[in-house]
Every structure is written in C-alpha cells, then in structure tokens.
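The complex appears here without one of its protein chains, the remainder shown in place.
Let's look at chain A:
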Amino acid sequence: MRLTCTVNGDRHEVDDVWEGESLLYVLRERMGLPGSKNACEQGECGSCTVYLDGVPVCACLVAAGQAQGREVGTVEGLAGPGELHPVQEAFLEAGAVQCGFCTPGLLVATDDLVRRSRAEGRRPADAEIREALAGNLCRCTGYEKILDAVRLAADRMAGEAR
C-alpha cells in the first residue's frame, strides 16, 4: 500500500508498504530516518519514541497505515541541520550518553516533558521527570546523568521561555 504522511515538517510518500509494517520500520527502512531505534519491538523500551500528531508514542506499536495523513516528529527533527536542540546539548554536557542506543527516545520524551512544563511556566519536579521517562530504558543504567541532563535542559529552556 501507499503511505503519505508528514515527517519533521516534510511530506513523505512511500509505496509498497506491507500492511503489517510498523511506523518504526517505515521511518528507518523506507524513509532513511534511522534516528529512532529498534530494540524491543514491543513498547517496553521507548527507544523508538516519536511524536504522532504531537503526542509521544512508541513507533513500533503504530501500524504504518495508522500514520496516514498524520504528522510525525522524530529525533532528526528536533533541531535544524547541523544544529543541536537544547535537550541534545544538555545530554552531551551532562555526559548522559553511554552506548547511545536509548538516547533518541529519551531526547524525544525529554523534549515533550520540558515543553509541557515550560508551557505551564514551571520546571518539572524530580518525581515528574522519573514518571515522564518511565517508558525509556537505558541498559547502560546511566540514569543519574540522564536526570542531570533533563534538569539542565529544563533550566535552560525555562530561561528562553519569554
């Protein structure tokens, strides 16, 4: 089947999509966007977290056809070409990246959290950060640095809020 959707602001059209295919497969194998990672394929690990119409979801659990006509946002779309998003900068500076496989999903989940708290004019509490990232597993278990990175990103993005 043919699938048409918007990814990171650009309209994509792909043919010969198998009906049982996941959005994750389409992004990685048919659209040349391998940023979203394929790890568990069962929604347990969060490595494939993307925005679907602005809501974070596991791309491995979205049937390709369910994305027809929808807006998808991936880690590749967080910042412009050659640039880093404040969340990405914070992860680098805090040393929150070890093997890096979970990082794309964590970046999208963090971006969502920080954007939501900023819209409410506040910084996320630690308990809120833990809850927001509960669906993203890091098997290197670098969680402390990841939490540092989220706090740093939240501080910086709160600063630019005005």
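Just so it is clear, a contact is a pair of C-beta atoms (placed from the backbone, for glycine too) under 8 Å apart; a residue touches a chain by one contact, two chains touch by 3 or more; residues count from 1.
Following the convention adopted for this analysis, contacts and distances are computed from a predicted model.
Undergrad: Choose one: "Multicomponent K+:H+ antiporter subunit E", "Cytochrome c-type biogenesis protein", "CO or xanthine dehydrogenase, FAD-binding subunit" or "Germination protein GerB". The correct choice is the protein name in UniProt for the chain not shown.
TA: For the chain missing from the view, the UniProt record says "CO or xanthine dehydrogenase, FAD-binding subunit".
Undergrad: Looking at A:Cys5, A:Cys58 or A:Ala94, which makes contact with the chain not pictured?
TA: Per the contact definition at the top, the residue touching the missing chain is A:Cys58.
Undergrad: Considering the complete complex, identify which of A:Ala94, A:Ala109 or A:Cys138 is in touch with the unshown chain.
TA: A:Ala109
Undergrad: Which parts of chain A are in contact with the chain that was left out?
TA: Within chain A, the residues that touch the unshown chain are 1, 18-20, 22, 41-44, 46, 49, 55-58, 60-63, 65-66, 68, 109, 131-132, 134-136.
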